[in-house]
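One protein chain omitted, others in place.
On to chain A.
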Amino acid sequence: MFFCECGVIQEVDKLGYFQVLGMPEKFDVDLESLSQNYKNLQRQLHPDKHSLKPKREQDLAEQQSSYVVNAYQTIMKPLSRAMYLLEINGNPLEEENTSVDQDFLMQIMETNEEIIEADSSEDLRKIEEVNDQNIKECIQNISQAFGTNNIDLAKSWTIKLKYFCNIDGKLREIKQISFD
């Protein structure tokens, strides 16, 4: 991986996120091995381990450590993992207005309005319940689509997941404010 067998730290940034973390390049990820591999790498790259090594190796260890953090955070969460897989398959989510289903956009619009108009935590809890279910459904469908190598289908579900995750973020924000 990053280390030569002699223990000298090598340049590594040509590896993709999955490879860096020693995981197969798939949407379905074993989170336990992911976290284990991540911890092992961070232990190996810890600055204390390299304090007596040449400056160049220390710098490399630091760069790689932050690359490993990026890789881990991207692969850990289903949404960023799906977006990353789409990107490396040459089919990333676009920033422009592209064929997002009108009925779906209307549904998202309405959910956002419901959140604004909600006047009890009970209302919000109901919205959250539905949204959690939607997130689950998206993840299942993304997994299936990537499993059958249907990248376009994986993309359309990832777009939906992005919208539902935004709603989730909003609900969490409101919760935090009301608890403070």
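Brief remarks on what is shown
In the analysis below, contacts are C-beta pairs under 8 Å (C-beta built on N, C-alpha and C of every residue); 3 or more make two chains touch, one makes a residue touch a chain; residues count from 1.
Quick note on the criterion: contacts and distances are computed from a predicted model.
One chain of this complex is left out of the view, and of "Iron-sulfur cluster assembly enzyme ISCU", "RNA-splicing ligase RtcB homolog", "Anaphase-promoting complex subunit 2-like" or "Eukaryotic translation initiation factor 3 subunit K", the protein name its UniProt record gives is "Iron-sulfur cluster assembly enzyme ISCU".
Touch with the chain omitted from the figure is made, among A:Q42, A:S65 or A:S80, by A:S80. Although one chain is not shown, part of chain A still touches it, namely residues 13-19, 25, 67, 70, 73-74, 80, 83-84, 87-88, 92-98, 100, 102, 105-106, 108-109, 112-113, 159, 162-163, 165-166.
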